[in-house]
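With one protein chain withheld, the remaining protein chains of the complex are depicted in position.
And now, chain A:
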Amino acid sequence: MSWRTIVISNRAKLDFKMNYMTVRNDHEITRIFINEIYMVIIESTAVSITVALLSELTKKKVKVIFCNEKRNPSSELVSYYGSHDTSVKYRNQIEWSIDIKSEVWTQIVREKVKKQSEHLRERGLEEYLLLEEYVEHIETNDKTNREGHAAKVYFNALFGKKFTRADENTTNAALNYGYSIILSAFAREIVANGYMTQLGLFHNNMFNQFNLASDLMEPFRILIDRKVVDMDLNKFELSEKLELVNVLNKSIIIDKARSNVANTISQYTKSIFDALNYNDIALIRFYRNEL
């Protein structure tokens, strides 16, 4: 029943007492009940934190994200064991057949491009027609790389012909920031379900610790894209970052019920695992923006 996202952005000392996380700032103390916490983002490097608190947060499956001196997310806390039966879950995960993995991945890619297309249509951008066509032509495992082509069309439509994701500008900084928050939310869910984040469906970069999370998060990137387009990005500072973190509290629809993004991620992730374990892609539940 965790629902609070705590951002520590000033100098502080964090410790643990009587099931509360205590935050000592320069002149005030705040205590937060640990069961209510969903995620802690440590935004400043001038924070000290006790191991007692870290171990307690791990036990409660709270995601902790640490930021670097530029206040960008740089690492996170991942527990070894997220559930009582991780051994059997790991074994299942290794044994997922290539067939079902590619089927699930195809569904995810299709959903992502579909969401990109919907986003463009809402903004009255003609390119959505091209993306709809791509959705039709996605083959198993996306052999023809429709995803990559779609991304190019999509970002150029949103941010102009000259835009590429490799540039260094506030738009990309904002996108990267938002994506890493979503990625962490997925890593949390995967570990909480007892699986490994390293073994992906499609992503298998040997240097990426979060291959599986990178796979699953794809359709949720669009939520960040929407926010970034809506924001006026003359600067990218604390208030803009908080707006992106707050995307986790936005209300969307899954399984005909309204829920926030954090809960939706949890339901969606579980449905993907069901699909993989029972060999049935019909079990996958995607989110929608409106009824």
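We adopt the following convention: contacts are C-beta pairs under 8 Å (C-beta built on N, C-alpha and C of every residue); 3 or more make two chains touch, one makes a residue touch a chain; residues count from 1.
Basically, contacts and distances are computed from a predicted model.
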Record-based protein name (UniProt) of the chain missing from this complex, from "ABC transporter permease", "CRISPR-associated endoribonuclease Cas2", "Nitrile hydratase subunit beta" or "FAD-dependent oxidoreductase": "CRISPR-associated endoribonuclease Cas2"
Checked against the full complex, the residue among A:Ser9, A:Asn141, A:Asn176 or A:Gln198 that touches the missing chain is A:Ser9
Sole contact to the chain not displayed, among A:Val23, A:Leu212 or A:Ile284: A:Val23
Applying the definition given at the start, please give the residues of chain A touching the unseen chain. 1, 3-10, 12, 18-20, 23, 25, 28-33, 35-36, 238, 242, 245-246, 248-249, 257-260, 263
